[in-house]
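Excluded from the complex is one protein chain; the other protein chains are retained at their positions.
Moving on, here comes subunit A:
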Amino acid sequence: MTGRQPTGGRVFAGLAAAIFLFLYLPLAVLFAFSFQESRVLSWPIEDWSLRWYALLLEDSELQGALLNSAIVASVCVVGTTLLGVPLALVLRRLGGRLGALLERTFLLPLIIPQLITGLALLLVLNRSGIGLSLGTVILGQTIVWTPIVMTQVYARLQRVDANLEQASMDLGANRLQTFFLITLPNIRTAVVGSALLVFTLSFDELPVTFFLTGAQNTLPMHIWSMLRIGITPEINAIASLTVGVSIVLILIGLRLLARNRET
């Protein structure tokens, strides 16, 4: 739907501009305050400095949390891909009522608030005597994000021509060869896309981690504990950096996707 509809164009442009301001003004404020010299926030900013960014470079706890988040997100990407892709294949194969029932059950962790999935896992871990660690955080997040990979890949699989796979097997390829040579190349963008999504979601995840984390904090848990103590401008610097990094990451992602479409 890309037709030109002159009526009300200006009104809509004004409204859209206002909504975009609503989305971006707060980010701009945060960015500006991250360069404020004073500890107490005040507007207009009188002295500008990089001291809060410099503080980040010395904050070893924060850097540890960043590393933990990177570990959790990376392992989650591997785990959710290894689980989500076969699950999608199984779902496509099953179909019917059994397939629908399984699909709905798989989707539960996406529908039920994450905090409840977190506490449910905590109860099980507690009863089985498994101590909390970065491993339990990874376990919980893998369970929560696997349905995302599954649904993305499943949706793509439904657009893959089953005749191609049939032809491959008629020509003598076995199931594994068919999967790696025919099916996987066709669902590649869905797999890569959902992996990227899982990585960013995991980096930001708090509700499940909240229940399952042991002594080691992830980045959101570390920021959460900083916020509970009180506001320091250091958080503004962290926030500005994360926003900046995510903008760069999306730009790279969009560029990759565009290239993918061209070929």
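The rule is simple: a contact is a pair of C-beta atoms (placed from the backbone, for glycine too) under 8 Å apart; a residue touches a chain by one contact, two chains touch by 3 or more; residues count from 1.
Just so it is clear, contacts and distances are computed from a predicted model.
Only one of "Glutamate transport system substrate-binding protein", "ABC transmembrane type-1 domain-containing protein", "Multiple resistance and pH regulation protein F" or "Sodium:proton antiporter" fits the UniProt record of the hidden chain, and that name is "ABC transmembrane type-1 domain-containing protein". Note that of A:L132, A:V160, A:V192 or A:V243, the residue touching the chain absent from this view is A:V243. Annotation: of A:L50, A:L67, A:A100 or A:L227, A:L227 touches the absent chain (contact as defined above). Residue A:A13 is the one among A:A13, A:L50 or A:L181 that touches the chain not shown.
Contact with the chain that does not appear here is found for just one residue of A:L55, A:A70 or A:V90, A:V90. From the set A:N68, A:T81 or A:T117, the residue in touch with the chain omitted from the display is A:T117, counting the whole complex. Considering the complete assembly, subunit A touches the hidden chain via residues 1-5, 7-9, 12-13, 15-16, 19-20, 22-24, 26-27, 29-30, 33, 40-43, 83, 86-87, 89-90, 93-94, 102, 105-106, 108-109, 111-117, 119-124, 127, 139, 143, 175-176, 200, 204, 206-207, 210-211, 220, 223-224, 227, 231, 235-236, 238-239, 242-243, 246-247, 249-251, 254.
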